[in-house]
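Here the complex is missing a single protein chain, while all its other protein chains stay put.
The block that comes next holds chain A.
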Amino acid sequence: MKDIIQVKNISFNYADQPLLFDNLSLNVHEGEWLALIGQNGSGKSTLARLIDGLNVLKQGQIIVDGLLVNDENILDIRNKIGMVFQNPEDQFVGATVEDDVAFGLENRQVDREQMHHIVERSLKNVNMWDFRDRIPANLSGGQKQRVAIAGIVALSPQIIILDEATSMLDPRGRQDILNLVREIKAKNHLTVISITHDIDEAAGADRVVVINHGKKIDEDVPDKIFANTEQLEQIGLDAPYTSQLIAALKGKGVNLNQQYLDSERLIAWIKQLVSNK
């Protein structure tokens, strides 16, 4: 599989602060859902900003779909990447929903006629067309994130980066947004990088990369990552609820062959266990 993003031996630090990344390398495969997990301050958001050229790299290279991230390619790279940020309020530029979706198109000097078509299509995509006249003050956090996603869909990128995009939403809003992104990803064959410390969000990914103090300490499928509850605890992350349950059962002498199960599979397994007795 092709690597759509290659992070090669990068080093970076913010002004007057110690080195955050020291020789970090990471690849993102085309079409995958990659979850980047780690504690606050572990550098995961900074990594996303470096990929999008929002922060400038000191050393090393980042290549996005064959283009080196530098001043020259920056606009082309931002055409390929759509980013959804944490605070719904702080990425709403337009005065109304439709003006906000149009913002990215205006920046690319898209023709007005075409712009109206794209805005309509994008808003219908995220079920927000009926809200097109609303001002952001009259929208919920989840609705604002939907608009942010519409703004990204309008630009038809290849990669979506969710930078803690669901962390300020309630559980239902969070699930809504994730389902929406999943749907859009499948329809448009996108690559998704989700930066999160919501373990359940990461559990739905194809692959998980664990970052701690600017170092990649593990990368694997979620099942393997979450089976290793000790490692998660060491870097201060909660293990998913099911992993905790499995560990607790183990302590009671109930042994499970598999290391990690999501809640559905765990329920099925417990049912089977009970009926066998």
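To be clear about the criterion, contacts are C-beta pairs under 8 Å (C-beta built on N, C-alpha and C of every residue); 3 or more make two chains touch, one makes a residue touch a chain; residues count from 1.
In the analysis below, contacts and distances are computed from a predicted model.
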Listed names "Transport permease protein", "Energy-coupling factor transporter transmembrane protein EcfT", "ATP phosphoribosyltransferase regulatory subunit" or "DsrE/DsrF/DrsH-like family protein", matching UniProt entry of the absent chain: "Energy-coupling factor transporter transmembrane protein EcfT"
Which residue of A:15, A:137 or A:274 touches the chain not shown here: A:137
Residue among A:102, A:177 or A:261 touching the omitted chain: A:102
Touching residues on chain A - with respect to the absent chain: 49, 52, 54, 75, 78-79, 81, 83, 85, 87, 89-96, 98-99, 102-112, 115-116, 119, 135-137, 151, 155
